[in-house]
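Let's turn to subunit A:
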Amino acid sequence: MKSIFGGVEEDFAHSRATWYAVMKEVAAKEGFEVKGEAKWLLNDTNFTNQAREARRAAADIMVISAHPFTTCGMLKEMARQGVAPKLLVGLTSSSSLETLQGCAKEAEAIIIPTSFAPVTPEAQAAADNAAKFNGSLDLHSAAAYENVMILKQVIESEGIMAKPDTLQDDRNKIRAGLAKLQQTTGLLGVTKRTPDREAIKPFLFVHAKAGKWEVLHNPLN
Partner candidate 1 sequence: MLELANLSKHFGGVRAVDSLNLKIEPGQIFGLIGPNGSGKSTTVNLITGLLDVTHGSITLAGEEITRLPTHVRLSSGIARTFQNIRLFGQLTVWQNLWVAENARAQRERTNFFSRWMGGDRGARARITRALEFSGLADKADELAANLAFGEQRRLELARALAAEPKLLLLDEPAAGMNPEEIGALDDRIRQIRDSGITVLLIEHHMELIMAIADRIAVLNFGQKIAEGTPAEVQAHPAVREAYLGTAG
Partner candidate 2 sequence: MLLVDLAQSILDGVLFGATYALIGIGFTLVFGVMHKINMAYAAASVGGAYAALRLITLIGGPAWASLLIAAAVGGLFGLFIYWLCFRFIPLSNPLATLMSTVGMFLLAEEIIVHTTDGMPQNYPVVVGGILHLGEFMIRGDLVFVFACAILAMLILLYLLYRTKLGTATRAVSQQPIAAQLVGIRINQVNALTFVVTGMLGGFAGALIGSAVGLLSPLLVVPLTIKGLIVTVIGGLGSIPGAIIAGLLVGMAENVFQYFRGVTERDIYVMLLLFIFLVFRPGGIFSTTVKRD
């Protein structure tokens, strides 16, 4: 596989950054032929032009950096126009149930790097808990879950009193406690931190198979 073509939700920051600043640059650096990208907006419904551009580009790899709604719209139009890249890659935030609710058939085999899948006992337990309340644990809700757990950890370790007259003191302690953290334990393992406070999370690759997300590659193992 030599060539790559992008599809970008042009009016959304992380969709753009993922394609332009990460995937496109890395692809070029790694020797792939970047054949350009098709653009659309967050709530677009008509993808005839964009799918045609993808068809003309005839790249081996198609990367869609968009939310589930337009990812599905684009995939459906690609199916209509018979655009079938050898490899289909999606944006991390689309590795959720939404994409499969919207277009399981067309999204079949799409590969997405994600920060969550129930691959550890802790993750499985959390996912089961969410399922019990009709929820679905995905990368978004798992991140929220981890955040709450981090707060819990800080509250316990810093001795937060939660009394009316300790309010200001508690706030300062939580801030200091959070600033002190160099690494936290998430559902998939240890999350580290860069000096400018970006998180380095464990990640893995999932792909859509028969209407479900399955783990394709787990670098943790």
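In picking the candidates, the idea was that all candidates are chains of the complex that A comes from, given by their letters.
The working rule: contacts are C-beta pairs under 8 Å (C-beta built on N, C-alpha and C of every residue); 3 or more make two chains touch, one makes a residue touch a chain; residues count from 1.
The structure displayed is predicted, hence computed values, not measured ones.
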Touching candidate - 1 or 2 - for subunit A as found in this complex: 2
Candidate 2-touching residues of subunit A, taken from the complex the two chains share: 10-11, 39-46, 48-49, 52, 68-69, 72-73, 76, 80-81, 97-98, 101-105
